[in-house]
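I'd like to ask some things about the structure below.
A single protein chain has been removed from this complex, and every other one stays in its place.
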Amino acid sequence: MPLEEQRLILKYVDEPSYTNDIDCYLKHGGYDQLKKAVQMKPEAICQEVLDSGVRGRGGAGFPAGMKWKFLDRKSGKPIYLICNADESEPGTFKDRQIIHKDPHQLIEGMLCSAFAIQAKLAFIYIRGEFFEGYQILEKAIEEARQKNLLGDDILGSGYSCDIIVHRGAGAYICGEETGLIESLEGKRANPRIKPPYFPAALGLYQCPTIVNNVETLCDVKHILEIGGKAFSEIGTPGNTGTRIWCVSGHVQKPGYYEFPCAGVTLGELIYDVCGGLLPGRKLKAVIPGGSSSKILRADERFKGKLKDGTEYDWGIEDIPMDFDSLSLVGSMSGSGGVIIMDDSTDMVEALANINYFYAHESCGQCTPCREGVPWMKKITARMCAGKAREEDADLLVSIADQIAGRTICAFGEAASWPVQSFIAKFKDEFVAKAKEQELLRQQGVDEVKETTLI
Amino acid sequence: MIQIQTEETVTISVDGKSINVPKGLNVIEAMNSVGKEKEVPHYCYHPKLSIAGNCRMCLVEIGTPMRNRETGEAILDEEGAPKIGWIPKPVIGCSTIISEGMHVRTKSPTVLESRNGVTEFLLINHPLDCPICDQAGECRLQEFSAEHGRGYSRFIEDKNVKPKRTRLGPRVTLDDERCILCSRCIRFGQEIVKDDVLGFVDRGSYSTLTCFPGKELSNNYSLNTVDICPVGALTSTDFRFKMRVWFLKRTHSVCTESSVGSNTEIWSREGKIYRITPRRNDAVNDTWMTDSGRGLYKSIESEDRLKAYTMDGLTTDIDSAIQSARALIDLGGVGVLGSAFSSVEEQFLLKNIVDHTKAQFEMVQHLGDGDGLLVSEDRTPNLRGALVNELLNTLPTKCPNLLIKGIEDGVIKTLLVFNEDLSEIGVPLELLKKSVNIIYFGSLRNNTSDQAKIVFPTLSVFEKEGTFVNQNFILQKFNKAVPGPAGLVSDIEVLNRLLLGANDQPGFTHIADLWTKIAESNELLKGISWEKITSEGLMLKQEKFGALNFPETKNLKYKPVAELQAT
Amino acid sequence: MDFLSYLLPFIYALSMIGVFMTLCAYSVLAERKICSFIQGRVGPNRARIPIIGQIPVLGNILTRLGLFHPAADGLKFLFKEEITPGHVRLTYYYLAPIIALAPALTTMVVLPFGRYVDASGAVQPLVLANIDVGILFILAISSLGVYGIVLAGWASNSKYPFLGAIRSTAQMISYELAMGLSILPVFLWAAAPGSDYGLSLFGVVQSQQGLWLILWQPISALIFLVAIFAETNRLPFDMAESETDLVGGFHTEYGAFKFGIFFVAEYAHIIMGSSLFVLLFLGGWNFLPGLADPWPAGIIGIVMSALWFLLKVCGMIFFFIWVRWSLPRFRYDQVMHLGWKILLPLAIANFVIYIFVIALIDKFIN
Partner (left out) sequence: MAKTKVMERKPLTFSEKTFIPQIASGLATTFGNMFKKTVTLQYPEERPVIPENYRGIPTLVKDPKGRVKCVSCQLCEFVCPPKAIRINPSEIDGEEDPERAHIEKEPATFDINMLRCIYCGLCQEVCPEEAIFLQDDFSLSGYTREEMVYGKDKLLELGGTLPDRHFKWDKKKLAEESNSGHH
């Protein structure tokens, strides 16, 4: 049975006639929710969002309503809303689609959220490489401003809010909220130490700030549309709403697919939705939530007890795609970038590739990440170049263990989880590679392989 | 920056032992107050700078007593003791402020493992430069890798290469490979000197400390970055490759650049001074000092240094010099030009001489621009010492008008000059040439010493011991770091011998003996003895001087007398 | 003729001194060589004098044997810087070495070193002065040697030499007694009542044409040997020098040639002692026990007897050296104990016994 997508955010984007200008958006009922929102009490909107149970789509999966609740409203300082559109996690491409194809949805979601938290100024921090997206957003904002949907005295409600689009200079770390704030302030995107710099209290310019992902902010619009309670009924309790899965890798039809949380299993996503693997190939591994999440091996089985007490015994195909299930199997849903690897993949090279990315993207502020991640990169690069040693696998894990949990931001974990999980699940391949190369070295064939990845 | 506002203490538990520490400290400072064995290693944290938390060396395990969310009551474990909610990950000590009941583990396996890991990471790309690195011996990285390091390297890849020998400014040279990116120097520039010229460029392991384009680290506090650099990345161009620090003897001293009286440490070996660094004193200079103050020692090796007692330009011995000087003084008609560069002890003896000879006494003021930090407007170290010694009761003027008048009128026939060059403070030399015998006390040759009938070469502040009274009326001690030129006796001995002929005061063998006399005769210094003057200094009473209009306006710790009285 | 008869004694004496001093010099070399052999070393083998030393093979052998060393030593002592400490009694200080050497050389006047057959066919000794009281002369003169040591010790005005001198004095007195007593039986034996020889050393040698006296009187020989060691201040009795506790004993303050004289004196005493022992107990120039005089007549016989005697003396010198490098030094109290409590009673007992033995032999055998 072919699965039906349930699209909220991406409802119209694939319609051929749907364009990203405001008229088209208004035709599809756009800005209705904003009109509704400005008539509501901000607290009520917050409550709706809290009720909806929507969780952050950026990676960590922290409930958005809860985040808003922590906002320090009593400080007397201005409150800011920031939309995190610095989408740079390898394997993720959902925000770009939303911005390109439906920018007004984002603007509406942001304005609703800004009203809810009473922010007078909102920022869209867009990844520097998304130049087209930037232009689209600028145009969309201009359009909205002309229709008095943005700016002073929105729709005559007395509420004023402006949105500023800020292009980043191209760094993965700008996706980290405090790093993003620093960057927005015009400094190096060095994440801040928490405590004391929680954005909800001391964010942008030391003012209370809310940072949310593009998809999360779009969800706010839909929560207002269908009501928090109705939203919370999509998916399973604790994993509400729909989720956009960006599938990439060795499948027939890679792309973005929106499903209710837990509405699809990993197997269904690969074989039914994406048309299965390439002919003659077998599934080897899946990275379910962007490159930083832990890898799952195709022949693994996961057993345990759910929260409600029912026992589960899943193969990799049986894993429901939602926040909790993926963390139960030791990974995470992250930013929703599902990377499929078939049996043609060399896991050492795959890890080398990931390490190269993280070594390149480390901000360099704190020691473990600055020194440790490039070290891991150097090791995997050396392994690929034909100089692997048997002890390298253990060394990599040891380095990763020394990084994870000891850094200022979550980048340390993001960089060490792939290493930990790759070696935990594919250590045999690392060791085999080392032995093979050792043999070559003994035979005097000092083969230095050219690698394409680095 | 950690500041303790109150006297309150909180009880925390360190590795299972409960202790009292002042409230408001962070974990690093709290552990320091416990003792050396609980020291939390750190690189980026500096007590006088903001917290960056980027070195990750100070990771400790923290736990707080668990409380029931509804009732707020403490949750107890089976044994009835409060249950501790340990934070699952180690947290950095520098940004964690201690609170009542907090539990800290500084020696747990996790903590030790974290330190080990961070040390390893810091070392993998750190060059093996210790043999040529000037920081060796006072390098935190060296110390902590000895304590926490693995002892061997697992790193077989190539080390990162970064620029070495970068000139950051006229006095500071940077070796980027050694830099551990703690950002202390950057924060110092931003927060203390407000001269924001340093920053990191590039990302990740490429991160490099550098000056902003077109700027250089040339402010008068640039060498403090060298002091606070925990490794050998920032080096003093002047001290670079001169001497290993473990050979150097450290002597506590006081900077004579201005009335701030920054506490210093003089590093010398075998009678040669190699460098001067600040010494922490939160009431005076925190942990900073000026670059200009660090170079003052070079004057003692200057070619103009007076090294022998002379009479009419001919070298003589001290006995005949003193005899002749006394003969001149005993003739009467004495004028004394005192100095605010003299120590309290010297001024005390001078006061006795002035009283005895009924000499006309005057001092001059040396003013300059203050920089708002550690250089004050009064460029002498001990003006307040003269006030305390009752040599003066008003502030001196720029020019010794009374003395000039006395000479012109022929009342003054003998003039004792201390450390001042008369030609520079507006006394016409022609006037002196014909009518007055000058007895000069000073360490450097100048126009006045050339004119003088008798010259007593004096020792510099590095060669003698004594005390100064700084802008906040803090009595501060300086010690002898190096021996003076051969054959010179200390200034207090010369003055005492000059005085001894006058009346039958017993002499003294040590400065401590002199202090018993000072304490007897001076109301403000009552009860003070040489040993009692600690390295932090003693605050003197200053009510008497409330009416005086001191030249200082604003600097790091300056408080006008009125404000001082209030505290 | 008259002139010649006056001149000849001088020539004889000078040549004897020449031989004697050469012997002293080479004893020193022997001492150094033997001690190095005993200690597994090579010993002096460096000194080389120009012409002889450069003879192709022989020169090297002589150098290796160290034969030029005595000359080098002598020159060294001669040319070293003369140092006289400021605190000494100058007269006695300079006198002491002379007094030490002179007795040793003087005794050689009465020392017979060979035999010849004179015109009448009687056997006569080769000696400068054949006096009847030969042994007494030797004992008397050689005892004067101690004055050299005492004077040196006292004149040095320094504590180690003084201690050395005191020890030396006591030691001399102690062992002189035993020595004198030990040789009384020898003369009782050799000089039977009515014989011509009296206390002459020649007589003692002649009396040993049969068996040597060491076989007849081993106890006397032993006591005499020990006493000779003590008299010559040789190890194990070198209490006067004792460099481990007294630095150098009596000659601590002496250097250069003065020290050289002390040095020579010591060896002169050794040679004297050895000669005496050979004469008294080892048959003098007699060839072997039972075969006294195989020497041919004429000048060859004279020379051979003298050489044979010299050979025996050399053997004794070797024995002196050998003992020195084998035995440890006595403690001073042990020296006194040995001298007074053992050797003296033993010598007296020996004397008394031999009185009876000789009386009995005279009575019953002759």
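Residue numbering begins at 1 within each chain, and the chains themselves are lettered A, B and C in the order written.
The rule is short, and it goes like this: contacts are C-beta pairs under 8 Å (C-beta built on N, C-alpha and C of every residue); 3 or more make two chains touch, one makes a residue touch a chain.
Because the structure is predicted, anything quoted here is derived from the model rather than measured.
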For this session: Among C:Tyr12, C:Phe37 or C:Phe79, single out the residue that touches the unshown chain.
Result: C:Phe37
For this session: For the chain that's not shown, point to the residue among B:Leu112, B:Cys130 or B:Ile425 touching it.
Result: B:Cys130
Problem set entry | Which residue of B:Arg150, B:Arg165, B:Lys433 or B:Lys554 touches the chain not shown here | B:Arg165
For this session: Go through subunit C and note every residue touching the omitted chain.
Result: 34, 36-42, 45, 322-323, 325-327
Exercise. Which residues does subunit B use to touch the chain missing from this display?
Worked result: 125, 127-128, 130-132, 136, 158-161, 164-165, 205-206, 240-244, 246-247
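As a working rule, only the chains that are shown with their structure count from here on.
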Exercise. So, what's the distance in Å between the C-alpha centres of subunit B and subunit A?
Worked result: 53
Seminar exercise, completed: Taking each chain's mean CA coordinate, subunit A and subunit C are separated, in whole Å, by 115
Problem set entry | Interface residues, subunit B side, partner subunit A - complex | 51-57, 59, 88-90, 92, 95-96, 113-114, 116-118, 120-122, 124-125, 154-155, 157-158, 160, 180-181, 199-200, 202-207
Exercise. Can you name the residues of subunit A that touch subunit B in the complex?
Worked result: 171, 188, 190, 193, 195-196, 359-368, 370-375, 378-379, 382, 395, 398, 401-403, 405-408
